[in-house]
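A protein chain is absent from this complex, but the other protein chains hold their places.
By written order: A, B and C. Residues from 1 in each chain.
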Amino acid sequence: MRNGRDMTMVPLPATIIGRKELSADTTLYRLTLESSEKDRFDFNPGQFVQLSVPSGGEVPLSLAGPPLLHYSFELCVRRVGHVTDMLHHLLPPNRVGVRGPFGNGFPLSEWTGRNILLIAGGLGIAPLRSLLYALLMRRGEFGEITLMYGAREPSAILFKEELAELSGRRDMHLFLTVDFATEQSPGGLACNTGLLPTLLRGVNFSTTGTVAAVCGPPALYRCLLEELQGFGITAEHIYLSLERRMKCGVGLCCHCAVGDLFCCSDGPVFRYSQLKGISGAI
Amino acid sequence: MNSVLEISPLTRVEGHGCINVLFAGTKVEKVSLSLYESPRFFEALLKGKSYSEVPEIICRICSLCSTVHRICSLLAIEKALDLRVSEQARLYRELILYGGHIQSHALHLFCLVLPDCFDVAGLSGLADKAPQELKRWLQIKAAGNLIQETVGGRTIHPVTLIPGGMGKPVNREGLLKLKESLQRVLPETRQAYELFRSFLPNGDKLATPRYVSVRPEGAAPFLGDSLTMGNGETIPVDSYKNLLREQMAGTGNAKTILVKDEPATVGALARLNLGMPLTPMAATAFEESRMLLTNADIRANNLAQAVELILAVERSLEIVDILLKADFTREEPAGIVPKKSRGSAAVEAPRGVLIHSYSFDGRGICRGADIVTPTVINQAAMERDLLALATHMEGADDEELTDALERLVRAYDPCISCAVHVLRI
Amino acid sequence: MKKPIIAIAGLTACSGCQLTLLNCEEELPEIAQRFIIDYFPLGLTERLITGPIDVAIVEGAVSTPSDLEILMKLRNSCRCLVALGTCALWGGIAAMKNQESRKDLAGTVYGSAADELKTFNPQPLHRFVKIDFAITGCPPEKGELLATLAALLRGTFPVFPRYPVCSECRSRENLCLLIERNEMCLGPLIQAGCNARCPAVGIRCEGCRGPVTEANVAAEMELFLKKGFPRDEIVSRMQRFYPEWNYEQRS
Partner (left out) sequence: MTRNLLKHDSIADFLEILATFGELHGPVLTDVGVSAFRPLGPGIDLLLDYSRTLVPPKKYLLPPRDTVLFFATDEGYRQPAAAVPETILVGLHPCDLQGIAYLDKVFMRDRIDPLYRARRTALTLIGLSCEPDEYCFCGDLSATETHGCDLFMRRSPCEFHLRSNTPKGKAILDRLTPILAEGEPLPADSRTCDMAAAIQQASVRGETFEKSALWDEFAGRCLSCGACSLCCPTCYCFDIREYGALDGETTMRLREWDNCLFKDHGEVAGGFNFRKSRQERFHYRYQHKYLGFGPTRGIVSCVGCGRCRVVCPVGIDLLELFKESEDEKRP
């Protein structure tokens, strides 16, 4: 309960303070809760919020920026339907509503000392970007950090400038791939062509004591998980972030169950070992 | 030099129609009214359908008159199949019929005609010029719709009325709500009548109409089993074809009808002139305006409709009271045994005489249907009056003429959707 | 807020959908204030479609060259086109016998004069132009029409539920006419939104809102047949508002 309002049930007013188009259909928003609530917004990478666009409705969106970003937070949204469409018509300083953060997020503290492999497909980069910045903020605690990011085509690569910067860093490895190469250049970035599993097989990264965090569309999981285990990363150490239909975000509406787990409250981040026996989970 | 003034589409009337005025120099040569509504072949659609489907399909002929089409078809079917409905069903039908008249007259008067009186193009103009009044008048319309919704289950294409009876009766609460809303708008209907009295058009008189209506029986003004022309001549509904002679119109998709080789006029003005029974307030209004209404041309029809608004609200109140006292519970509709048969019925629709006539085979499947709508009956008179008016106005500019001719059409309150589905199979 | 410019037109229909708008007595004055109504022959003396129009709301099916002309004119001058009502969305009552020859139908009604009629099988709007949104119903529900207008003020369309009439019928605690009275109620196959109007007054659903997305047509057919209804009667009833059922569909 904050300021007399219950943020798990009633969206708090938030203001759009920044907006940046990342691709034809995807935009990064920076939001801030209104003054009295500002300092209260802390989260784990992998958690999500329920964002309300008045008279449109509410959608779950991953927190895409580093935690504790000066009283604000970032969301990376793809325009796919009713609510996201209305959101794309909003500009600073329009107001929206926010509930959350919800879900578990990635268990960073359990990863101390390990090599970390992040694999993002498409929009899956949103939560993993948050995770990556959190890892880099505590860089000393982890071993090798590798990000593999695949997009459909060069124009669909999100966060190009940031990636360019990251590629210059010595304390992490970055590999990019696109499904189809087109004329367009990926903005000066070194980029492979082919699906993510191909990339995985083609580059070097540490596989011992490694945890993998994967986020992308269901099709990605289906082809990637066996590969990862082939590299000796056990199901126990593969973390996936799942998407499901969600209406409440807090385990009430019952749309998001995966087996007997709720994606919203038991997840959205699961160890692969949790999901293995569940049909339809992936 | 010949020239043509085309008024297309006719606006603020139901359905699609247009007027063409043909000039030879400045002289009006000819005026044609065509109703070019897309034909939906209702009579053909009904062929092969069970009697139980007929009312549900046929009410879709027209939204403004869906209730009265439904009732007329029920009456024709029940006549064919020798069905008697209970007092309860009879009362509910009568009540919803008034609901239909109220909403249709109110729509026509307040949404389609009134902009003319206030010299605006339409509703938005009215909302600007007379916002408070508009709200009050729309309340009258809402009261009519409340009857439709409460009794019929829906404001347009009501659903409760079926051959042999009806679905669930309205509960006490619903009836009381109806009563309250009707009582609230009754004084408003009187005001509306005064408003339309003040807008009566002047100018050269057009032909005095030859009126036809359903001959009222008992206290119910819009129902009866025969047609009358006022000169004492009546014929039973079953032989309506002896009175109404059809001919295919030159243009457009509707047929026209002549009565004894002359155009006939049906509708509110006809009903008032042919002695329809009136309720107290309506009778007073009619008395006050007797001169304006009995010795008039069709342009007095809108005032007649306003008188009928009073009538329909008053009579509805009477029936609601009867229903409240009777406290009916749900009854099963009369059992139906289909048989080879034929039946015709007539009802006064808001725009005038409406006739449905069906024949069924032994399984109750519709083998033939004929529907005569008031707009079709009125069409010949409408053309006659349009020509007369245009001729009176020779020399007027196009805009003025357009305006006057459209107003004349609106006085008839045509319903073009209904009009184009006429002819026997 | 910028006032949206709208046009409202009727093609082959009974005007019921347009009347539904005029039946919003409470809201009409507000609508007249919040929208610029540019073209609306039923309610406005304005004969020309001039454009540009934000939203054109079209009632009725297309069955004549002049219908098509109006439709094309509107499509070309508007940003969004809304199909209003069952006729515009599914073909509706006039299309129920589309599988029969149009010529024969015309002949039945107009005799030899039929040849002069320029008309073809009534078709839903989407056969000719792209539609951006649809409000179903014969006639449509006031509430859905108003919700759509309200959404248009905000530059969007509303989201309506996609379950069948039965869902609303059960939550209203009606007597199930299909189970309890063995009537041919089409509720399970029909798009909800009417709050089960007909069953609520004891009349089986006649299907005026057209098919629900997820309809087990085959199983419903089997059920009706098991209850003893002849197949031709079932088909005749089902086609009243929508002639193109896929009787094999199960999901």
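A few comments on the model shown:
As a working rule, a residue touches a chain if its C-beta (ideal position, glycine included) is under 8 Å from a C-beta of that chain, and two chains touch if they have at least 3 such contacts.
The model shown is predicted, which means the values in this text are computed figures rather than measured ones.
All shown chains touched by the missing chain in the whole complex, by label: A, B, C. From the options C:Gly107, C:Pro158 or C:Gly210, the residue with contact to the chain not on display is C:Pro158.
Remark: the residues of chain A touching the chain excluded from display are 6, 8-13, 52, 54-58, 80-81, 84, 95, 97, 217-218, 243-245, 247-248, 250-255, 257, 259-262, 265-266, 280. Against the chain not displayed here, chain B makes contact via residues 168, 171, 329-330. Where chain C meets the chain that is not shown, the touching residues are 1, 27, 30-31, 34, 146-147, 149-151, 153-154, 158-159, 161-164, 166-167, 170-176, 178-180, 187-189, 202, 212-216, 219-220, 222-223, 250-251.
In the analysis below, only the chains that are shown with their structure count from here on.
Note on chain placement: the centre of chain A and the centre of chain C lie 42 Å apart, centres being C-alpha means. A separation of 65 Å divides the Cα centre of chain A from that of chain B.
The distance from the centre of chain B to the centre of chain C, with each centre set as the mean of the Cα atoms, comes to 24 Å. Only residues 55-57, 82, 85-86, 89 of chain A touch chain C when the two sit together in their complex. For chain B in complex with chain C, the residues that touch the partner chain are 8-16, 36-45, 47-50, 53, 56-57, 60-64, 66, 103, 107, 111-112, 115, 121-124, 126-128, 131, 134-135, 138-139, 141-142, 145, 153-157, 159-160, 162, 167-168, 248, 253, 330, 406, 417, 421, 423, 425.
Interface of chain C with chain B (complex): residues 10-20, 22-23, 25-26, 28-29, 32-33, 36-37, 40-47, 60, 63-64, 66-67, 92-94, 96-97, 104-106, 108-111, 113, 117, 119, 122, 138-139, 142, 197-198, 200-203, 206, 208, 233, 236-237, 240.
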